[in-house]
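Notes for the one structure printed next.
Part of the complex only, each chain left as placed.
Should a chain be cited, it is by its letter among A and B, assigned in written order, with residues numbered from 1 in that chain.
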Amino acid sequence: MITSREEVTAMIVAHKVQTNIKWSDVAAAIGLSKEWTTAACLGQMTFTKAQAEQVGEIFGLSDEAIAWLQIVPYKGSLPTAVPTDPLIYRWYEVVNVYGSTIKELIHEEFGDGIMSAIDFSMDIQREENPAGDRVNVVLSGKFLPYKTY
Amino acid sequence: MITSREEVTAMIVAHKVQTNIKWSDVAAAIGLSKEWTTAACLGQMTFTKAQAEQVGEIFGLSDEAIAWLQIVPYKGSLPTAVPTDPLIYRWYEVVNVYGSTIKELIHEEFGDGIMSAIDFSMDIQREENPAGDRVNVVLSGKFLPYKTY
């Protein structure tokens, strides 16, 4: 009996380690971005029935596991509040060092409100650069204003 | 006697509240991006002597305060490990929900290493959109590979 989405994520990851399939190939197979697809395979998003079945085929999942892929998961992909992994920590550091800057500049442009993390997309690209290649990431979120009532 | 950079940041912010000068105008005055300039005014970056003097003039700072602007600060702009402000929290949430995805995709493209938060720049723009304007942010960091030795 599978009792959590985490178990299905572990099956997907274990299968991927053995087969070396790329996330971008999985994404191509289901016709979505590599960012959303990876997040969903890692247990952060909800698949439709059709998507879940494709994913199930790719990773050799049982019907029971495929059912779990269609359930809204409890989100949050990190084991500690401050991440210990250096790659992920650098992102936390950006939030820590630039957090007040981001807040000031968005408010200067838009007024009081937030940048949505739900109506949101992300695109990660390699920029070739003779001084060392760069990771370029575009985050795009709808601005949601606070309203008076 | 000024004994910390935080005191200078408070002076800058207090002056800005009363005069309503925009960060982008400050940035234009010293000829740098609004992102770097705001971070520096909020106590996260180090000004050169010339920049510090310009900033000092804009915000009416004393020589003592201007000296502090040229000292490398103790960085970190948030009062708690998990931010309480909704705008900044959404960024923390992105790290939390998408952290493992970001890690997977950067490693898939570049191998083991990190995206630098030091050799790094950020650009925040408004994208007009009939369904509601969007905040678009481009993060660009050099990829730094782990090496064997």
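In this text, contacts are C-beta pairs under 8 Å (C-beta built on N, C-alpha and C of every residue); 3 or more make two chains touch, one makes a residue touch a chain.
Just so you know, these numbers come straight off a predicted model, no measurement behind them.
Participant: Given 2 placed copies of the single sequence, give me the total number of copies for the whole complex.
Facilitator: 10
The working rule: only the chains that are shown with their structure count from here on.
Participant: Where the CA atoms of chain A average out and where those of chain B average out, how many Å apart are those spots?
Facilitator: 24
Participant: Tell me, which parts of chain A touch chain B in their complex?
Facilitator: 22-24, 34-35, 38-39, 42, 44, 75-78, 81-83, 85-88, 90-110, 113-117, 119-120, 122, 124, 126-127, 129, 131-144
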